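One structure follows; several queries about it will come next.
A single protein chain has been omitted from the complex, and every remaining protein chain is retained in its original position.
Each chain carries a letter (A, B and C) given by its place in the written order, and its residues are counted from 1.
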Amino acid sequence: MRAIELQDGPGLANLKLVERADPRPGPGEVLVKLHAATLNYRDLLTIEGTYGVRLRTPLIPLSDGCGVVVETGEGVGRVEIGDRVCPLFFQDWLSGSRLEQPRLTALGGPLDGVAAEYICLGEHGVSKVPSFLSDAQAAALPCAGLTAWSALFVEARAKPGDVVLLQGTGGVSIFGLQLAKAAGCTVIITSSSDEKLEHATALGADHTINYVRTPEWGSAARKLTDGRGIDHVLEVGGKETLAESFRALRSGRHVSLIGLLSGRAEGSIGLGTNVRSIYVGNRFDFEEMCRGMETNRIEPVVDQSFKLGEIPDALRFMKEGRHFGKIAIAIGD
Amino acid sequence: MRAIELQDGPGLANLKLVERADPRPGPGEVLVKLHAATLNYRDLLTIEGTYGVRLRTPLIPLSDGCGVVVETGEGVGRVEIGDRVCPLFFQDWLSGSRLEQPRLTALGGPLDGVAAEYICLGEHGVSKVPSFLSDAQAAALPCAGLTAWSALFVEARAKPGDVVLLQGTGGVSIFGLQLAKAAGCTVIITSSSDEKLEHATALGADHTINYVRTPEWGSAARKLTDGRGIDHVLEVGGKETLAESFRALRSGRHVSLIGLLSGRAEGSIGLGTNVRSIYVGNRFDFEEMCRGMETNRIEPVVDQSFKLGEIPDALRFMKEGRHFGKIAIAIGD
Amino acid sequence: MRAIELQDGPGLANLKLVERADPRPGPGEVLVKLHAATLNYRDLLTIEGTYGVRLRTPLIPLSDGCGVVVETGEGVGRVEIGDRVCPLFFQDWLSGSRLEQPRLTALGGPLDGVAAEYICLGEHGVSKVPSFLSDAQAAALPCAGLTAWSALFVEARAKPGDVVLLQGTGGVSIFGLQLAKAAGCTVIITSSSDEKLEHATALGADHTINYVRTPEWGSAARKLTDGRGIDHVLEVGGKETLAESFRALRSGRHVSLIGLLSGRAEGSIGLGTNVRSIYVGNRFDFEEMCRGMETNRIEPVVDQSFKLGEIPDALRFMKEGRHFGKIAIAIGD
Partner (left out) sequence: MRAIELQDGPGLANLKLVERADPRPGPGEVLVKLHAATLNYRDLLTIEGTYGVRLRTPLIPLSDGCGVVVETGEGVGRVEIGDRVCPLFFQDWLSGSRLEQPRLTALGGPLDGVAAEYICLGEHGVSKVPSFLSDAQAAALPCAGLTAWSALFVEARAKPGDVVLLQGTGGVSIFGLQLAKAAGCTVIITSSSDEKLEHATALGADHTINYVRTPEWGSAARKLTDGRGIDHVLEVGGKETLAESFRALRSGRHVSLIGLLSGRAEGSIGLGTNVRSIYVGNRFDFEEMCRGMETNRIEPVVDQSFKLGEIPDALRFMKEGRHFGKIAIAIGD
């Protein structure tokens, strides 16, 4: 099979298109022929060696993909040949809270990921996906989709009328927008680009803030709630954003910290700090999310698509921040 | 002022239209000129003396109303003259769980209710209501609306994709339908009338079951979920319904018991029983509900409207079960 | 190996001591040499065919045991040879709520249980146990111990000063007594035997009620709380007990229904019913419980001990209700 490997050490220049032996499923395993992948900011950090976890090379990067089961090992009963599935970001987090888990490991580092034509996984590490989604759309679910879902519905338990504040128009934020609207929430979203804010409005955002023109966007967001404050902030930004997030937050509510996905959020902890870290999520919630997306016919927003061999270009495109929603990789023929 | 009084003892025949002295607000109190009321099944049980709480007469019945603040006592700051408000069902349940409350008392029995031109209440016992609602629509919120809201979003924490099972087309169930749809849920609703089921479909119900033609509606509802079971059952029915509700319920989920509103639910407790009683709700949640309804432009469904002096007719109309949603009382000129 | 088998059909008379081939661990499996088992009421119901689940014979009964790992299959890393472990009641419920689980199956029916000299299990299906416990004491943990733990600390979240009501002096109730006292709660316990009540007092019970002399023990228990009501009722009884449990319960609190263990609880659901079913629990909570018992040096109370071949006698002893705490089976030399 063809695969992208990170070789020798960190850096986009060390990504090579290679031939590898096709994997074969052992007992309890399934072989998935991958059709699509999508990028997360975590992938870029991993490849550049700044993610904070020791890099093991050679590594097949990327955690989010979608494909079809083409072979099953002995004793497999959870899925069948022909099922379209996503590999789960955390292969062994099936249910329960983060507290209840032994050490978890993720696809795309330290485990080999989905930048390949095939992947072999334990049958418990894949889940079926709704048929109304394209391969690229489904490939956006495991990390970006589930992170937004976990933040809103597992941790924050958003309900109709709650106000959700989203930062920028990357994958998690756009999922947050679509999911929050499906749940009857009010959505406020920020960006540096009026064009992207218009796009967000077309997707249902109730209020938009251009943070270049309004650097005090936290206070601006609070004003939009008649001073009550924001119920749920999905903090995906970096060092500069957290102080504004706290300014926006409703008393007694939490900021959901999504540093795993798009770089480090850093800020000062002071009076009234309520922060909780979101670590993607478990398989049960992945399946609840799929049902929720199917019920509400939510289609993940996929921006430009690249080929397997163009992954370095795709990562550069993401780094430049020009995308809206997810960047896709088409795998296969 | 004119008011309806229950005199001497239980029974619709003991409801009399009387003249009473206009009440005047003491310190911390507000005088509300009532514009509309709506009926709950609890009102009928109270008047007929079968509600289970000792009847004190004379009693001004009805708990749910809407009006305008026309006078404020000393020290009132929460509302102003001219504000349109609803009296809260439990006057002193401001926040927190039922467990945290001292003994609560409700409007319309044992406290005098809203079947009158004026009511005088502590300022903490009223809340402002959204302006896009008519008086009759707003008058449906305090008991029926808040009960459905509490069941779905305070206790059950419904999220997109959850499946909600509703029994019949009375006030709580129709609120449940509208709120569940606003939250991105799938709704299954039962009725004995195909006409009412069509009406429910027009309001957004995903599946309908005529329980006369399908007496095993619990199993039928389960089938509609591919065998997974119903996430949230709002049990408003009587003795016969609970067994079917348990048949429908997803493992690990709860039946919300709403016996306060529409008569007694009775049934057997066995293996796997998860039941929780819903007691309307607190003021904080009333205000969260109003925001949720405003955000999603949910208009309570009001069936026929009666005049203050026609309350006995309105109650008989409710008893016959011919209504869909709420029955209103227009008060005033 | 020697084992007890239920042969042909239900009934104590169908329990036979047999020789079976020693099991051998496959990949990911461990072989446990069992040292002790304990009885649950569920075992009796299963054997008598009244448990409600279809009986498959031959079946090795009993779910609760303790032994030592004597052999490990390929790839086992969770435990080592020489570790003393308990098999978990639900082999595949590792974490998370009941809602999050696929269909679970239990040891001692439908899966072969621990009434044998050896058992072979997946490595994820066993957990190490504290060294200060005897084999028989540790063998009491998987079902009875974890049920009481889940009811008090996973579901009810008992805290210092809470009042816990326990019914009778069987295994779950005595665990409930010990755990509730360790958590700083007040304990009220009922029995028909003054001698058993004295024993319970010696173990720390604060109040005792002889339900033969005080058939209205629910109201009596409530009186002991100055009318506030009981915070946590562990309902292990049968048809007659539930009404009293509701009479005792504090407004807004739940009855924990433990029908799996000691027969059916049945009763009427009415106004104010809050019931939740306890299904033993998951592996994470088993391990939290072990830590809690070790920290507080809680020793499970073991009554009489029988030999492997005497299991029918042991079950009859349990049926007569003469025991206090757990009945043990010594296995091996």
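By definition in this document, a residue touches a chain if its C-beta (ideal position, glycine included) is under 8 Å from a C-beta of that chain, and two chains touch if they have at least 3 such contacts.
Fair warning: this is a prediction, and the values are worked out from it, not measured in the lab.
Student: For the full complex, which residue in C:89, C:153, C:211 or C:324 touches the chain that was left out?
Tutor: The single option touching the absent chain is C:153.
Student: Which listed residue, B:94, B:120 or B:203, touches the chain dropped from view?
Tutor: B:94
Student: Since one chain has been left out of the picture, which residues of subunit B touch it in the full complex?
Tutor: 27, 94-97, 100-101, 282, 284
Student: Give me the subunit A residues in contact with the hidden chain, please.
Tutor: Touch with the absent chain occurs at residues 52, 97-101, 242, 250-254, 257, 259-260, 264-277.
Student: Applying the definition given at the start, please give the residues of subunit C touching the unseen chain.
Tutor: These residues touch the chain not displayed: 153, 157-162, 179, 182-186, 288-289, 291-296.
The rule is simple: only the chains that are shown with their structure count from here on.
Student: Can you work out the whole-Å distance between the CA centroids of subunit A and subunit B?
Tutor: Once rounded, the distance between the two centres reads 41 Å.
Student: Please work out the Cα centroid separation of subunit B and subunit C, and write it as a whole number of Å.
Tutor: Each chain's C-alpha centroid was found; their separation is 42 Å.
Student: Hunt down the residues of subunit A that sit against at least two other chains at once, touch-wise.
Tutor: In subunit A, no residue touches at least two other chains, as defined above.
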